[in-house]
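To start, the structure itself, in structure tokens.
A single protein chain has been omitted from the complex, and every remaining protein chain is retained in its original position.
For clarity, chains are labelled A, B and C in written order, and residue numbers in each chain start from 1.
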Amino acid sequence: MTLKIGVIGTGMIGRDHTRRIQQVLAGVEVTALSDVNLDSARAVQADLCPDAQVFETGQDLIASDTVDAVLVCSWGATHEEYVLAAIAAGKPCFCEKPLATTAEGAKRIVDAEVAHGSRLVQVGFMRRYDVGYVALKKVVDSQIGAPIMVHAAHRNPTVPEQYVTPMAIHDTLIHEIDVFRWLLDDDYVSARVTFPRTCAASHAKLRDPQIVTLKTAKGTVINTEIFVNCKYGYDIQCQVVGEEGIASLPEPIAITKRLNATLQNEILTDWKDRFVDSYDVELTDFIKAATAGTAAGPSSWDGYMAAVTSDACVTAQEDEGALVEISYPARPALYN
Amino acid sequence: MTLKIGVIGTGMIGRDHTRRIQQVLAGVEVTALSDVNLDSARAVQADLCPDAQVFETGQDLIASDTVDAVLVCSWGATHEEYVLAAIAAGKPCFCEKPLATTAEGAKRIVDAEVAHGSRLVQVGFMRRYDVGYVALKKVVDSQIGAPIMVHAAHRNPTVPEQYVTPMAIHDTLIHEIDVFRWLLDDDYVSARVTFPRTCAASHAKLRDPQIVTLKTAKGTVINTEIFVNCKYGYDIQCQVVGEEGIASLPEPIAITKRLNATLQNEILTDWKDRFVDSYDVELTDFIKAATAGTAAGPSSWDGYMAAVTSDACVTAQEDEGALVEISYPARPALYN
Amino acid sequence: MTLKIGVIGTGMIGRDHTRRIQQVLAGVEVTALSDVNLDSARAVQADLCPDAQVFETGQDLIASDTVDAVLVCSWGATHEEYVLAAIAAGKPCFCEKPLATTAEGAKRIVDAEVAHGSRLVQVGFMRRYDVGYVALKKVVDSQIGAPIMVHAAHRNPTVPEQYVTPMAIHDTLIHEIDVFRWLLDDDYVSARVTFPRTCAASHAKLRDPQIVTLKTAKGTVINTEIFVNCKYGYDIQCQVVGEEGIASLPEPIAITKRLNATLQNEILTDWKDRFVDSYDVELTDFIKAATAGTAAGPSSWDGYMAAVTSDACVTAQEDEGALVEISYPARPALYN
Partner (left out) sequence: MTLKIGVIGTGMIGRDHTRRIQQVLAGVEVTALSDVNLDSARAVQADLCPDAQVFETGQDLIASDTVDAVLVCSWGATHEEYVLAAIAAGKPCFCEKPLATTAEGAKRIVDAEVAHGSRLVQVGFMRRYDVGYVALKKVVDSQIGAPIMVHAAHRNPTVPEQYVTPMAIHDTLIHEIDVFRWLLDDDYVSARVTFPRTCAASHAKLRDPQIVTLKTAKGTVINTEIFVNCKYGYDIQCQVVGEEGIASLPEPIAITKRLNATLQNEILTDWKDRFVDSYDVELTDFIKAATAGTAAGPSSWDGYMAAVTSDACVTAQEDEGALVEISYPARPALYN
């Protein structure tokens, strides 16, 4: 039995997921495409799935009988309406981040899914599927005692001019926000931001680097350095300190060389290479659950919690050094 | 278009490849199965591919119109006849190692494929598809100057009683024999074996460890330690020394822990875990080529060369310290 | 010419420095000893320096013509008076930490030394002489651009019952406080303390772990984890993030082993082993300067700044999350 997928949004990530479904993964095919730019949808159709149908709107695509499940890869501001439509249609839906552009929007999705009564939505937090984080979680859960602290870093060699201070939260830290909730099986209660002097390579509208301190309900303190003009590479670091010991996220596989008086490994410079393998795994998880009419992995609730936490972190950026409390309603039983 | 695969031999590896084709990889399905034990074939059919047909013999399977390409996963002694039959039928054929149980048998396959005029056979040397070796080859080809030496090790924690000295070549070193030819783009000219004292954990019919020294046509010297009672883990090491520098095969991804006064990573103990990801990649390569009616990756010639080299290494084992020359006919143009 | 040293305080560290002077280092001898417990002084005399004279008081020792330079290794509360006496006598003086038990006391020493007009005092901050920190400083000064952040940790496997929360500053962080000023060539302007939940292994009067955030005059932010019940080992970590790259303090030399399915190095568990080699180097530096009638290395000013910073950190502990400003008078020219 082959799962029939409709892809809304055929930009970079939509095209890449379409390729993945058509050429890499078993038991699935793209039967429908739509994009605000119809030519884009038709180009993907021509290149990757000639048998798919191109729809004028995402809503039409969701409604079509030829679609079992939906991938929302369109512009962020449109995510909420498509996800709500998919829930209304009772169709499993994979939504790229953000689930919605506001916490309120994400909450409306949670409410709709709860009203539906079973999970239909997976959010595209791919790090949970990365082989390194999966191995780290296994060790954190079983070998180092209860976590007490996390030391993390999210570094990018450079960012464009339009990347302003809050984007360090919404576009960058958002991955840590989700993955640490999952890694620690915990929720956040407060955020604080500390700014060192801004680095010389930054620009007027960006304070970079910054250190975000999150505290969890269980009392774990997480310090994450965000440094998006670090120059040397794209580098994701995470070390969990537990009652009995410490575990660290592994470095990506690299060849150790002895060359030019230097013992050396390459460090990646492009974020797209860092978690590239995890996209296959997250979609495999989606396909498996969607074939059974449901969803697994990062949920609407996770998307909502990420939105609430991001908002608190941005508030903390605006009031450097202040402790910003993070509050949210009780977790619906659907997400336990 | 979906490639229809017939699987001959439904033991451990045949079953696993069937699962891979049915559940993991795109554009392919298992349409036919056979096994000397028909119950085994029917069990795999029931579990993994209910629409597939079970054939009484591999020859019938190969001949069937429902089969575009063949996977030979049966007992080693039967490989030659099935591969020859697939070539005779003009169907792409993936053959698990060994290609044949003798160099002469492998040579007959080479001759048949050359007579056919285009490649149809891929041999299951999966290491060429391992992410570590692929990265190593890229560095060896471009960054460390021409290779001069290789230091390698193939270690296994323990082996059963029936594992005798020549199996260290046929079952163990065989992987290094193929992967170093590919890594160095070179051929072997001689072999020598040195035996240290046999370790206490070995048994009467096995001299373990041993060091096999291979020299190549370009003058590179490769020392490979084979130690199959090393106790501590399954460990594959490879370091290439070039004119300008040195490159090493990476360790498998592992979590670094600080625990119990020890900075530590796990080492694998089961060989099946070491190259598990490369099976998906080698079959993907086979599927892509077979869909186009041909074969890529490790060829019949590579299988033949591995057989010739293995024979020389066993001779070298029998005459410790002696230099055994390795000779073979000119490489047919088909394999350039 | 041999430098004649008087050692005040013959407990563990005083005895060890006496051994070092008598048996390891060139150009120096212990000619005088004193201790509040005369039997202790006589025992060290008998064991290590039979030709030395035992004095009833530190003041007598300092005044003696047989003493060119003084080592103050007595109980911390007595340091100030002995150092002041040595300055009054115009004799070079090496003082184990703390220089004084209060910032005011340390300031009195600074004032006395400034009044004297040249340096006479070296404080026993031995980390500045550790081969790892020295190598790190060289890289920080020349290769990674201006520092922006430091991520550090000071971990101890366990502490006794009498170790209470402020001791995490006075006895533990004190080393980081001094060594980071030197490493960064910078001064502190504020401190903040964050407490994760206290670990299960701690006791009622100790909040452990804690994270101390120091900000410097140049805008560098330093996060140091202090965790003195970490169980797994004595572990000092320090990573400096600069404009161009990152440099890390090396791990102590250790043998990498492959054993029991584990790739592993030993981690030290006893703090006394971690910087043991640096004691020889710091005393060599003292001897060289003292032979010329002066002092080098960590100064009275450094001891005073450490005291001021420690006081601020303890205040920050008492008011978790609050930003505590650190202020101090202008640096006297003597210390530039």
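Assume contacts are C-beta pairs under 8 Å (C-beta built on N, C-alpha and C of every residue); 3 or more make two chains touch, one makes a residue touch a chain.
Predicted, not measured: the structure shown is a model, and the values here were computed from it.
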Inquiry  = Using the touch definition given at the top, which of the shown chains does the missing chain touch?
reply    = A, B, C
Key: From B:N223, B:T294 or B:T315, residue that would touch the chain that is not displayed   = B:N223
Hidden-chain contact residue, picked from the options C:N37, C:T66, C:S118 or C:Q143 = C:Q143
Task = From the listed residues B:A89, B:V164 or B:I211, report the one that touches the chain absent from this view.
result = B:I211
Ask   = For chain B, which residues touch the unseen chain?
value = 145-146, 148-149, 151, 153, 192, 194-197, 199-201, 209, 211, 213, 215, 218-221, 223, 225, 227, 230-232, 241, 243-246, 321, 323
On chain C, residues whose C-beta touches the chain left out of the figure = 21-28, 131-132, 135-136, 138-139, 143-144, 244-250, 253-260
Note = Residue list for chain A contacting the dropped chain reads 157, 232-233, 235, 251, 254, 258-269
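The rule we apply is simple: only the chains that are shown with their structure count from here on.
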Inquiry  = Quick check on this structure: which chain has its C-alpha centroid closest to the centroid of all protein C-alpha atoms?
reply    = A
Ask   = Measuring from the mean C-alpha position of chain B to the mean C-alpha position of chain C, what distance in angstrom results?
value = 59
Request  = Provide the C-alpha centroid distance between chain A and chain B, rounded to the nearest whole angstrom.
outcome  = 38
Query = By residue number and range, which residues of chain C touch two or more other chains?
reply = 232
